[in-house]
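My structure is below; once you've seen it, I'll send some questions.
With one protein chain withheld, the remaining protein chains of the complex are depicted in position.
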Amino acid sequence: MTTGFYKTIDALISPMEQLNVLSKIEVAKLLDSSQSGLYKTFRNCSLAVLNTGNDTDDGKELLERYKDFEISIVQQERGIKLALKNAPTNAFVDDKMIKGILRDVIYTNDEIYSNPKFNLDSTEGITDAVFHMLRNANLLQPGLDPNLVVCWGGHSISRHEYDYTKEVGYSLGLRGLDTCTGCGGAMKGPMKGATIGHAKQRIVNGRYIGITEPGIIAAEAPNPIVNKLVIMPDIEKRLEAFVRLGHGIIVFPGGAGTTEEILYILGILLHPDNKDIPFPLIFTGPENSKEYFERVDEFIGNTLGQEAQSHYQIIVNDPDEVARQMKAGIQKVREFRKHTDDAYYFNWHLKISHDLQMPFIPTHENMRNLELHKNQPCYQLAANLRRAFSGIVAGNVKEDGIRTIEQYGHFELHGDPEIMHPVDELLCSFAKQNRMKLPGRNYVPCYKVIR
Amino acid sequence: MTTGFYKTIDALISPMEQLNVLSKIEVAKLLDSSQSGLYKTFRNCSLAVLNTGNDTDDGKELLERYKDFEISIVQQERGIKLALKNAPTNAFVDDKMIKGILRDVIYTNDEIYSNPKFNLDSTEGITDAVFHMLRNANLLQPGLDPNLVVCWGGHSISRHEYDYTKEVGYSLGLRGLDTCTGCGGAMKGPMKGATIGHAKQRIVNGRYIGITEPGIIAAEAPNPIVNKLVIMPDIEKRLEAFVRLGHGIIVFPGGAGTTEEILYILGILLHPDNKDIPFPLIFTGPENSKEYFERVDEFIGNTLGQEAQSHYQIIVNDPDEVARQMKAGIQKVREFRKHTDDAYYFNWHLKISHDLQMPFIPTHENMRNLELHKNQPCYQLAANLRRAFSGIVAGNVKEDGIRTIEQYGHFELHGDPEIMHPVDELLCSFAKQNRMKLPGRNYVPCYKVIR
Amino acid sequence: MTTGFYKTIDALISPMEQLNVLSKIEVAKLLDSSQSGLYKTFRNCSLAVLNTGNDTDDGKELLERYKDFEISIVQQERGIKLALKNAPTNAFVDDKMIKGILRDVIYTNDEIYSNPKFNLDSTEGITDAVFHMLRNANLLQPGLDPNLVVCWGGHSISRHEYDYTKEVGYSLGLRGLDTCTGCGGAMKGPMKGATIGHAKQRIVNGRYIGITEPGIIAAEAPNPIVNKLVIMPDIEKRLEAFVRLGHGIIVFPGGAGTTEEILYILGILLHPDNKDIPFPLIFTGPENSKEYFERVDEFIGNTLGQEAQSHYQIIVNDPDEVARQMKAGIQKVREFRKHTDDAYYFNWHLKISHDLQMPFIPTHENMRNLELHKNQPCYQLAANLRRAFSGIVAGNVKEDGIRTIEQYGHFELHGDPEIMHPVDELLCSFAKQNRMKLPGRNYVPCYKVIR
Partner (left out) sequence: MTTGFYKTIDALISPMEQLNVLSKIEVAKLLDSSQSGLYKTFRNCSLAVLNTGNDTDDGKELLERYKDFEISIVQQERGIKLALKNAPTNAFVDDKMIKGILRDVIYTNDEIYSNPKFNLDSTEGITDAVFHMLRNANLLQPGLDPNLVVCWGGHSISRHEYDYTKEVGYSLGLRGLDTCTGCGGAMKGPMKGATIGHAKQRIVNGRYIGITEPGIIAAEAPNPIVNKLVIMPDIEKRLEAFVRLGHGIIVFPGGAGTTEEILYILGILLHPDNKDIPFPLIFTGPENSKEYFERVDEFIGNTLGQEAQSHYQIIVNDPDEVARQMKAGIQKVREFRKHTDDAYYFNWHLKISHDLQMPFIPTHENMRNLELHKNQPCYQLAANLRRAFSGIVAGNVKEDGIRTIEQYGHFELHGDPEIMHPVDELLCSFAKQNRMKLPGRNYVPCYKVIR
């Protein structure tokens, strides 16, 4: 069957793991299409997951393309089944669904928001909520040694850069390291590589963890290698999940979104409370993306200064060295946790300032009010710069952001020239390097820098 | 080390499964010894579990015997550890703790009571809460065929009757059936038997489920074969857990507590909404406990009538026949669930009336006000009789109940003679058969029947 | 169906593990009922295994009772099936066979005898053959720490003594030790106990190893807890399998057969080459079997001397102490093997003299020619005494032995009085303690001691 020009399929499928034991009340909530209900989130996340492997990463286009898609829940004797109507065909092989897809699509963030035991105004409360969501998704496994490498990078990069992420993943996998990514777009590279590395090492329980959010999942469908998926309610909790769960971070080339992630982790590592906590952070790419990291490094030096630069190392075109350095760095993490009796599976010690935790809604007003100057501690400037880039990413790829820009025009950013000039330069270099473009659409900048 | 006359030990142990991934806030709550905190419950449940295998089943004695017992929680890199001080030595072999003990001692019922999403005034809300507690304890496994037999019976029976429960357990285990009990006292018999049956059939993942409650756990320490333990907040939710989780029930000889359980299940099966739902219910014991079941059967006939008698079969001294009939009955359960798309792992269909679900606090007033006459539907009469027996059990073995009686004197029950006479007769026959006595103490009745 | 007075059953069953992948030629050999074929051995071993749990331990009676029993092999798409005709009903529950029974009934010892690569005239060749049979039966597992306790003892002992073996097994199981026995008669006690101990410690992969032989299996059907069974071709290779596989030995009360086993292990431990090899050996029984071990100890002192007595300890009525001593002894075995690079799974270092390895056929002539005097090294005298007792066991319980005695009359033993007197005394004490009797038959001695 075809809806518009896209083939669709109807099917009755068994979800895996958690989703199959739901109470009647939970089922009702997932199917409640009223304002307070979860149906819309459930349906859109499911659609995105089913769209796995498709070439679009424009969430808006996806939602329009499959607007007749429906999902419902059928209770049966061995657990629940999901009934799909007008689903994308990508997820199916010879009419049978690929197993890796549509597992625990949604572990209701609703739990968090409706439950008064979580105080989401306090730092402890937010961290507690992140802990619960990760535990619910079965991601906190006490028996394991530290080995989880978070991979960040652009969701749409060149073939050459993509191949490089696979090589790095392979080198990680060969050394017994697991991978965790935002699980969309190009970030399937490290997982694909790790799969082969694990196969060669006879590791059958490798973890390929995807941490995503409802707003981003439509744009970046999780790749089907992901075997643990958690959908966090917003970007701030997603980022906190990455840094509390992972034992080190590798950053591949990307665009404004990747810069946001870099600023987030620097905002944490620059915090005085964290100065003794080991946290390996490596920027890497193939030879011809060398310029990219030079620009990023320059930008960080100009805005946050040398101390910020001391928190990462840049390795060009050497996957084995990346993996060796990461393994050595994680070894230090292990010793530190052991010494301080911190859990291997959750980085309790790391201080994340309230600024970095609170959701930032990129309204035109909020964007205009950002404090972007040097009269503040480095870690606070990093947090504010993070917000600026967050708004830019939203304006480019997130459904709501795109609509806001369509409606109200460009965001306006202002601040000290010694900050805003490097910002401007960096973003221009991204545009020049084609790092701000979405496939199939022309790049239209969503912001103006106002000195 | 010795506290008073009992040997104790200090130790640092790793809990199994759930307890080892706790958030900081959860740890704080477990260790909070203020009024609102959980420390007392946590400490007393832990003590009871550690007392496994000891001969006392007087909860009050236990608490006094080990009044210096302390437990605390230590966070370490691979999860939490429990630090014990002045713990009973029973749980240790050559100073190392027996693995089967003190796993997930407590899955905080606090979750249920403090979380407004559970509406504990409605039937649906209570069932939903039971569902959540069982799911949290990992007891709802969607992949399994129905095979769970609940075993009820007295916690203190004769050696001969105890041996018979082992034989029945063996016959169940040989047929691939799993067992679920209140997990204290004599009810380790069926589990011990099932262990041998499973070993002969090379079943390595047999389930030995214990469902208990804070008030009862001190009196009936879970036996160490139990490999899944859940502590329900009160007797009503515990009974609901039994009937929604189990696929059939076997009742062994017991006393007033066992009669309470029989009245509970009859109250359900007599409900008009449940009349088509298959639910195998077998009363069984060795030759010399034949009289016991004759008296119970007579009592049911006289009070609830023939229809009630049609819901169970009595099998004397034939373990193989018990297992065969149970297996056949569960086969019907399987077909019914399949046909009606009800889950194998949770009996959603079964109607449990509000009367049976609401906690009954056996105050002297509540006991005095019970409606014990035939001018009500059978299932309601069963529910009210259940409450009467519940109060009697409390007065005999539960900490609070014993204290209440000590303070205010006997409970007073009144009602129609055609009900109260059989009640009186039954209780007298129990006393005569020594089924109301606690080992080491003389039996002092805790009630008076007032016509 | 009933053959004579015994119920029988026909069935088609799936064997477990090895037996299900057989080549056409192997199938043909097993079904070949000609002189050179294996059918008779295969059929008799199968019958004995199926007879599990029956009360007879008279092999001759068993074979006569089920003389219409037939077994054949049916090739199917998922492996072979065994077709049984007129099989004992013991092995079946509700017409389905108990899983634990009839696995790899026979791993053809034929392999050993027909394969010229095994030189069965040399010490190395015999040990190599034993190694191959154990490896074929999947008993050599390199990943495990030493933890295997061999339990020897009479196959027909008092209820009291039997219960004691269960308690010892329980104490072993609680400490994570596995058990290995001749797997018939009373020696299911330690295994049954270990099953409960393992269950309490959540050990799901406990090993219950049975080592038997075609001649003995009919008299001592393996108990169904045994989860690894190997049928060795003769008593000498069976005994070698015990001492090379096990890490320590516990001897329970028994009769002449048990004495044979004691003499075998003492013959080894007394060998000068073995003097530095740790090998825990414990004789134990309940209070009222104290006399038994006093007599055995006296006999050993009188014949083999003090050095022999130093190789074992006697522990009366203390299962926990037995388990503790065994665990400590095995710890020394572990250190020794580690230090000397000897395998944990096979005791290569132990010297077993040719005398103890060569099959001893208890013909009347061989029995008469035994050298039973003190003009030889202790270990040789032990070996010769072992042969004497071997003949006595054969004459009492082995099919061929019983027939030989029926045909040619008593064995005649002669030797020095200082040896023969203690032998005579010991055997008399056994008869007096009812340790030489077979249930249901009167004891008729099968030997005469000639001074």
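Lettered A, B and C in written order, each chain numbered from 1.
What we mean here is this: a residue touches a chain if its C-beta (ideal position, glycine included) is under 8 Å from a C-beta of that chain, and two chains touch if they have at least 3 such contacts.
Bear in mind that the values here come from a model prediction, so they are computed numbers and not experimental data.
Taking the full assembly into account, the omitted chain touches A, C. Although one chain is not drawn, the whole complex shows that of A:Leu120, A:Ile196, A:Ile314 or A:Met358 it is A:Ile196 that touches it. When you scan C:Lys7, C:Lys40, C:Lys67 or C:Arg135 for touch with the missing chain, the hit is C:Arg135. Interface residues of chain A facing the missing partner chain: 16, 93-94, 98-100, 174-175, 192, 195-196, 199-205, 208, 224-225, 227, 324, 327.
The omitted chain makes contact with chain C at the following residues, 20-21, 23-25, 74-79, 114-117, 124, 128, 131-132, 135, 140, 142-143, 337-338, 341-345, 348.
FYI, only the chains that are shown with their structure count from here on.
Copies chain B and chain C of the same sequence differ by a rotation of 180 degrees once their CA atoms are superposed, given in steps of 5.
Chain A and chain C have Cα centroids lying 63 Å from one another.
Rounded to whole angstrom, the centroid-to-centroid distance between chain A and chain B, based on C-alpha atoms, equals 46 Å. Looking at chain B, one finds that none of its residues touch two or more other chains.
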